[in-house]
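Partial view: only certain chains, each at its native spot in the assembly.
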Amino acid sequence: MPEPLETKKEKVSLVERFFILWDRIGILLAFIVVCILFGILTPVFFNPLNILNVIRQVSIIGVIAVGMTFVILLGGIDLSVGSVVAFTGIIAAGFQVKWGGSLFLSIVIPLLIGGGIGFLNGFISTKGGLHPFIVTLGTMSIFRGATLLVAKGRPISGMSRSFRFIGAGMIGPIPFPVILFLGSVIIAAIILRRTVFGRYIYAIGGNEEAALLSGIRVDRYKISAFTILGFLSALSGLILTSRLNSGELVAGEGYELDVIASVVIGGTSMMGGEGGVYGTLIGALLIGVISNGLNLLGVQPYWQMIVRGSIIILAVLMDKMKRRFRTA
Amino acid sequence: MEEVILEFDKLTKKFPGVVALDEVSFDIFRGEVHALVGENGAGKSTLIKIVTGVYQKTSGEVFYQGKSINFRSPHDALQNGIAAIYQEFNLIPALTVAENIFMGHHFVRGKFVDWKKMEEEARKLLDFLEVDIDVNSRVRDLGVAKKQVIEIAKALSHNAKVLIMDEPTAALAQKEIKTLFRIIRFLKESGVTIIYISHRLEEVYEICDRVTVLRDGKFVATKPVKELKVEELIRMMVGREVGERFPRVSHTIGEEVLRVEGLTRPGVLENINISLHQREILGIAGMVGSGRTELLRAIYGVDPWEEGKIFIRGEEVKITSPPEAISLGIALLPEERKTQGLILLLSVLDNLGLPILPNIANAGFIDEDRLKQIGEEMVEAMNIKTPSLYQRVMYLSGGNQQKVVLGKWFARKCDIYLFDEPTRGIDVGAKVEIYQLMNRLVSEGAAIIMVSSELPEILAMSDRILVMREGKIAGEVNREEANQELILNLALGGKNHYARTP
Amino acid sequence: AQEQLTIGLSFPSLSFAWFAFLEEAVKEKATQIGGIEVISLEAEDNVAKQISIIEDMIIRGVDGVLLVPIEVEAVVPAVEALNKANIPVVTVDRRIKEDAPVEVLCHVGADNVEGGRRAAKFIVDELVEKYGEPKGTVIELTGTPGAGPAIDRSAGFNEIMEQYPDITIKAQTANFRRDDGMKVMEDFIMSTPQIDAVFGANDEMILGAIQAIEASGKLDVKEVITVGFDALPEALQLIEEETLDATIEQFPGRQASTAFEILVKYLREKVEPENKVILIEPAVITKDNLYEAEKSIQ
């Protein structure tokens, strides 16, 4: 999406800026409404502690969703993220506990592996001409199996104090995962909006053939996007493993749906070419807030599922409505 | 007294930031061929899309056969006997020609599609249009011209009372246009009303009874064609005097920059030899499907080819992808703007900047000011009508979109430009500007290959003309000796030019 | 008047009936005692989600937490947080890792490893009865790979079976699901000529397997020794009908209500439990001792 905010470079008032943002991040309105509702129903919701709490909870999915934004903008998809979380988590735990690795190794190696798996996904799907759905369905299964194999079917626990900082540490009052998450959102936003790489992601997602004819090395960018996603999935794996103080075998199962949902709720088109990472931030927060709010309210499990599903649909509908009113 | 079939009364259509139609009032008689002309972005396509229910009007009225209408979808319009050929193709690439022609009103026998009948009828229609297209081939395997013919067949298949044609000839060559006109006359005889939009004013004079001029969304005039001189018509459209239609400046041809030797792609291209020089415009003429597009794509590295050699500035090169071609200083302007030329979702600025981004970036970061400056220059130079640089190109009029595709490559300096139907859908005034830009490129040392189905353009702008037929170079004509008959003769080869070697 | 209490109950998933019983037992107990609001939240079998739920409970300010951990280790950070917030926690069914540096008021549970052992012993005994010696082919349907109970039950089961070299174990996962249990069993029936016994690490899987056996036309359910786990009413019904031979009962209701009582007692009367760990022995339920089962069909 073109970014009127930055590119116009004319002075815009704060109010205007807000409205531009509002427009760009469609779901914002719905998000605010949901928050206000929860705030009314259960005052503790707006407690700063709770707010940090929610963002921290969201960060595990959120970090991956940032990477998924790149891939979906390209018109792709990645189902293997959950398996990458588990696999890199186990590797990190392994280096921490079993293979006597240093803090450095148990962070760097999982990140490299994550990036490597992402690269593989991108490489097979572009060079083999396969839809990433199939390729990542395959790697999803492969790396879930690999996780169990490496761990010999048992979780690996007992991380070092320093490693635990990644998921459980605080910088001042702010949990470290929150910093990682928001940091990756900001970096991704800058990449998408200000760099050639980012612009080409939009171009390829918008019309691959035209992008190719314009001289863009489409394959290279696609592979890069998958690599970024793999890397961020590994980062999420580190956060999770560190938070749980344990490399879990079932970690990340079903994450792909939550992650893709965050991106799509945030307004990025499944067809590619449209959207952005701020939307993803709101999308991920919305999902997190719904579940947090319902927990605070003590809504019964069955009803939680029903309410959650309904809020998601209503929220995106509201976004659409708003747009309709505006253009009318 | 003529009977009015369609009447527009203060018809207004507003898009965010644009008034596409501003209180337009005029009427159309039953059984006439009514031309609708105007500059790019004047509101022609918008007007017809309101008639067919694609867009909803903002205010005003449309009367059809005396009744006020407000169709909600093309379905309603078709039900009421109004069919249209839209400016952009609306075909389903993966389906066959026959199915595309009868899309929306398949023949059925009982509950099932009657394939046989459909193929038969499709074949009949195509025969009527005098083209030889296999009704079972898929639309995606066809060139632009054939797609255009399919669109025409599709519109005819409805037996409509009102047939709207938005630039039906933009992709057609002489021969097909002749057939189309014959059909239009035939339809007119049988009482069909035709609204005809075109930027080729000769056609308006040849086929139309009355002409309505729009400018900037406003109604200018409706006149019988006979009472209107071309100069006057152009002045009404553009609002000013347009100088020479083909402003050619002569330039001294330099050394050879591109040589193609024996390029062959079985069934498509056969033993092509080309030599292109600095400061030269090489025109390529030919009939539909003669392989001109394929030739440009082969040079650009999009499609693979089997035999032959390509030399750039004397050195043999192997180009296997567009990025490689670009790094060698070659640019291609593809023939289908919507699917190959533009990223519709992106803004005018982003589209214009696409090929040049790496050149104006520091460490990967785009120099936004520089980009904006280039964008403004291009919009100015090409006279692109857009509310802002940040408008998505999908909301521009067809002609303005084409200008963006052109601007994309004008913005980036290349040595060799391959232009495939560069002025498709562009209005008279803007064409002149584009020719001037081409002149400037050439005078700065570039070389251009221009494929075009518009013979006057080829004749006027080329230094040399190659004529293709059935994938081969049928002949080369010098600028001095070139004329319509000679080129047509070469292109037709004296026999049925559609016959393709299997 | 009694102090009004809010107690949080966090457990893995409501999609498994076993936990539904557990939840029900807690709620019954709560009404029985009175003045207690129970907030029960399921974690959809997702460890990270369970931690989030406990964090949310802390924020909401519950007085105590009844916790069925999804995983022994991974839930430790959440318990740490509960300790920090001074909220007492009682773990039920699954124990958190023993040397973890956290305070748990009490653990009430059964031992999955022991349950696995007992199932194995039952099968061995039956095989001996059948052949006069411990031999034969036994199918083991294991739970979701990597899940805690799956690991423990299989570990206990195989610990015993390893002692009998003449018993061949063929294991495959059926993900704790009935449909997978049926499918995997169908494939075993194809590939394995002689099947003497089947152990399903939960009742769902064994019930599915029984459907497969019944439909096969090749094996007779009454001939094959079948053992499940969890003592669901359906399983008990089949034991009654002699289709299923045994299931392992871990008394979710008793576990839950005991744990709940301990927690409430601590909160209301500041009474610490006498034992930090209360283990309820898993029982092998067969047709002979059906009455011992909690949900037995009276």
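Letters A, B and C mark the chains in the order given here, with residues in each chain numbered from 1 onward.
Here is the rule we go by: a contact is a pair of C-beta atoms (placed from the backbone, for glycine too) under 8 Å apart; a residue touches a chain by one contact, two chains touch by 3 or more.
Because the structure is predicted, anything quoted here is derived from the model rather than measured.
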item: Number of copies per protein chain type, counted over the whole file; value: A x2, B x1, C x1
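Throughout what follows, only the chains that are shown with their structure count from here on.
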item: Where subunit A and subunit B are represented by their mean Cα positions, the distance between them in whole Å; value: 43
item: Whole-Å gap separating subunit B and subunit C, where each centre is the average of the chain's CA atoms; value: 71
item: Subunit A and subunit C, separation of their C-alpha mean positions in angstrom; value: 34
item: Interface hub residues of subunit C, defined as touching at least two other chains; value: none
item: Touching two or more other chains - residue numbers and ranges from subunit B; value: none
item: Subunit B-facing residues of subunit A, complex; value: 1-2, 4, 6-9, 194-197, 199-200, 202-203, 206-207, 209-217, 273-274, 327
item: Residues of subunit C defined as touching subunit A within the complex; value: 14, 37, 39-42, 44-49, 51-53, 55-57, 59-61, 71, 73-74, 76-77, 97, 144-147, 151
item: Subunit B to subunit A touching residues, read off their complex; value: 16, 300, 302, 321-323, 325-326, 332, 334, 339-347, 349-350, 353-355, 357-358, 361, 364-366, 368-369, 372, 389-390, 392, 408
